[in-house]
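Following this message is one structure expressed as structure tokens.
Apart from one protein chain that is not included, each protein chain of the complex appears where it belongs.
Chain nomenclature is as follows: A, B and C, assigned in order of appearance, with residue numbering initiated at 1 for each chain independently.
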Amino acid sequence: MVQETVHPLSKYLREAMIPHIWCTGCGNGVILNCFVQAVDELEMDLDKLVVVSGIGCIGRAAGYTNADSFHTTHGRSLAFATGAKLANPELNVVVISGDGDLFAIGGNHFIHAARRNIGVKVICANNFNYGMTGGQQGPTTPLEASTTTTPYGNIEHPFNLVHLAAASGATYVARWTTLHVRRLTQSIKRMLQKEGFCFIEVISPCPEIFGRRNKMRTGLEMMDWFKRASVVENFSDPSKAEISTEKLIVGEFVNTEKVSYEKFLHEKISQINEKRVGW
Amino acid sequence: MVNIMRIEIRFAGFGGQGIIKSGIITAAAACLYSQKNAVQTQSYGPESRGGACKSEVVISEEEIDFPKVVEPDVLVVMSQHAYNEYVERVKQGGTIIMDPNMIPHEKELQNVNVFHVPATKIAEEMQRKIVANIVMLGAFVAITGILDKDAVKESIKANIPKGTEELNLHAFEKGFEYAKNLLKS
Amino acid sequence: MSKKGVLLTGAHFMNGDIACAEGAIVAGCRFFAGYPITPATEIAEHLSERMPEIGRIYIQMEDEIASIAAVIGASYAGLKAMTATSGPGFSLMQENIGLAIMTETPCVIVDIMRGGPSTGQPTMPGQQDVMQARWGSHGDYEIIALAPSSVQEMFDLTIDAFNLAETYRVPTLLLADEIVAHMWEKIVIPTAEKIRIVNRKKPNVSPEEYLPFMPDDLVPPMACFGEGYRFHATGLTHDEHGYPKTSSSEVQERLVKRLCEKIRRNEDKIMRVEEVMLDDADVVVVAYGIVARAALSAVRKAREMGIKAGLLRLITLWPFPQNHVAKIAGSAKRIIVPEMNCGQLVREVERAAKETSVVFLSKLGEEPHTPMEILEAIRRNS
Partner (left out) sequence: MPERMRHVPLDMEKAKRPEAEIHIIKDQCKGCGFCIKFCPQKVLEESQEINARGVHPPKIVDESKCVICGFCTAVCPDFAIFVVEKLSKEEIKK
């Protein structure tokens, strides 16, 4: 056994910004780990990788990744990413953000990015609440869950993110938990190689903020829930992909081919003026 | 051609009559095809069709500072509503060119020259009501003499959809001839 | 469909919106993202046809928030980028204008002012966004805003806006009004050699040595995505590496002050005014946009009547040309400020004019001030 050594994935991280800000038991680090593992396995060109994030705990992931990265305003990561991807289609643009950022304040951008089929890849850390601002109710908070703004229990129905992504037109839709590290890594690899808009939801523990109000005080307890309740149902109907204490349906739900927006646009430009295709 | 310092023209009617287009054709004829300065401004409501609409043109041999019409020398009007709104703001000794079929209620006016040009009816006879504004434009050119006929025809060609040149130029000539006859009588 | 080149040299008859779009094309704008709104829509419509035919990008986003976000993304991916809107959309853009300020993103935002507040008067002119342009986003910053008075200036100043945006890495505003935007007038597009184009300053050090927010003469050279520099940018307070330093008063002071200083210390190079008959003027009208044309007419009429009137037309609204105003305040007896609002830029004029009395002429609604209204004010105050 060797004590002090360098982690093989550390070259994908910005040394100056590590350690990250995430709490003990938080799943964000697992997601970042699986993401850079996928990048490593694919031997991706880091010079062509752009990681974009919004606001929230997971929003810091962009800064931790040793590629070009941009930390946008709250909810606008996908709109920013759309501009970057269109401006330079050679870039691999990945959005890593949270459920609040992508589906509350950024919900409109999400459905339109999916509809347009812009070739941006999205990893959403779903922790069921607003962690960074102290645990308020969000668009994925389960019914009856306790948060700092639902002290009597949540009475709003949560979004089913995979159903929403599929209905909006995403060409790849999957859901995993932070316990499904190998499946998640495989899924990220698959997504990174696809054309068009892709979406992976990762159910992630937030023990300090969400868990402790909902009888799961540690990351381990939340991961235990994932282990106990998870059922892999690949290519099942995403509208029936429930998330409950008893059952947590995960898997790949959509994997189709569709011409991406940027490819469509550039084909259009070539058709309009075959002589002028240069940029 | 008269040498002009500053002439103000107001085209008015409702949305869908081609009022704005008339102003643009007139101003373009002046500045691109007649070596004069011209500017067109417009005012319209939120409706695409049927709302009050005006298009104003200032033509001058000199540089145009203020581009809006203050007291028009010429009012070309194609709706009752616009007539009621603008008829009393025409400059003393100015000219009103109106479509009588669109304006059933006419007022008694002092000190202005009024010409009746049934442009909508003429356009309907051509089976193309849409060119009523161009008929009116023909009449405007004949009556006012501010612009050269050929310059306006060039401007029409440059500002209408391709393939409609013949129809529009025909409409223009109809209006021009009608007004020439008016002037004779 | 037309197949035109980039530069349409020659005389044209076009409206202000189209002239602005053509100016953007000439300036090197390769990315336009927008959302339809009266009276700026013609810019988007025209670019939706023109951009693809010259191999450039046009996209209609889902709203104005997304439009400016996409513009920032495209600018960071290396392209000159623009969006165009009007009051309600401009309000929505304020958040990301702040992001563009903070991340020093070169971009151009066109705001065609209509009557507000709220949806107000969609098809009517206004000058009510002048203070929003200056202070609309939260926090402290300096911004550049140009106010065209003619169709020709819609073209010329759009090019200038791009040049300023790229020079200072700052979002630059073209603050026009509905009349100038919808007005049709002759413009002359010059030949290529007569047009000055500024491109952004790129780093000349290796990626290892590159600090993305280390200023070189107040403005940091800009690497873009995909160029191998692997930099980070954030809307958070950041150090020269671009890394968040949200708890440091020192970093906050250094960054925000520099963001202001890079404009303030270059004011003389940025500010532009037009001076008409100011030398001996007793009464000076300070105006901008469409109102400046009524003012010019009024000043000429006043001179014909023997009144010593002059016009200071502001082309740059922000940074506010206070030295120019201070100078006329030293010689003139009265300053008249006509604006299509309830009093916005007049307060800046008052501040710069110090002892000299300033008369404000407000007008709202459909029409700008007529020359006669301004002339009347000149007569009363001469």
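One rule holds for everything that comes next: a residue touches a chain if its C-beta (ideal position, glycine included) is under 8 Å from a C-beta of that chain, and two chains touch if they have at least 3 such contacts.
Here the structure is a predicted model, which is why all the values come from computation and not from measurement.
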TODO: For the chain that's been dropped from view, list the shown partners it touches.
DONE: A
TODO: Have a look at A:L13, A:I55 or A:M216 and name the one touching the chain we're not showing.
DONE: A:L13
- [ ] Out of A:V94, A:L179, A:I203 or A:A229, point to the residue that touches the absent chain in the complete complex.
- [x] A:L179
TODO: Would you write out the residues of subunit A that touch the absent chain, in ascending order?
DONE: 1-5, 7-10, 13, 18-20, 22-30, 32-34, 37, 178-179, 181-182, 185, 218-220, 223, 227
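Methods note: only the chains that are shown with their structure count from here on.
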Open item on the list: Testing understanding: with touching defined as stated, what is the shape of the graph linking the protein chains, line, ring, star, complete or other?
Closed with: line
Task: Chain closest to the assembly centre - both centres taken as Cα means - done: C
TODO: Could you grab the centroid distance between subunit A and subunit C? Build each centroid from C-alpha atoms only and quote it in angstrom.
DONE: 37
Open item on the list: Show me the residue ranges of subunit C that touch subunit B in the complex, using the header's touch definition.
Closed with: 11-13, 38, 122-124, 179, 182-186, 290, 293-294, 296-297, 300, 366-368, 370-372
Task: Of subunit B, residues touching subunit C in the complex - done: 23-24, 27-28, 31-32, 37-46, 65-68, 70
Task: Complex interface listing, subunit C residues touching subunit A - done: 1, 3, 30-31, 33, 52-55, 57, 59, 61-63, 65-67, 69-79, 81, 95-96, 98-99, 103, 225-236, 241, 243-244
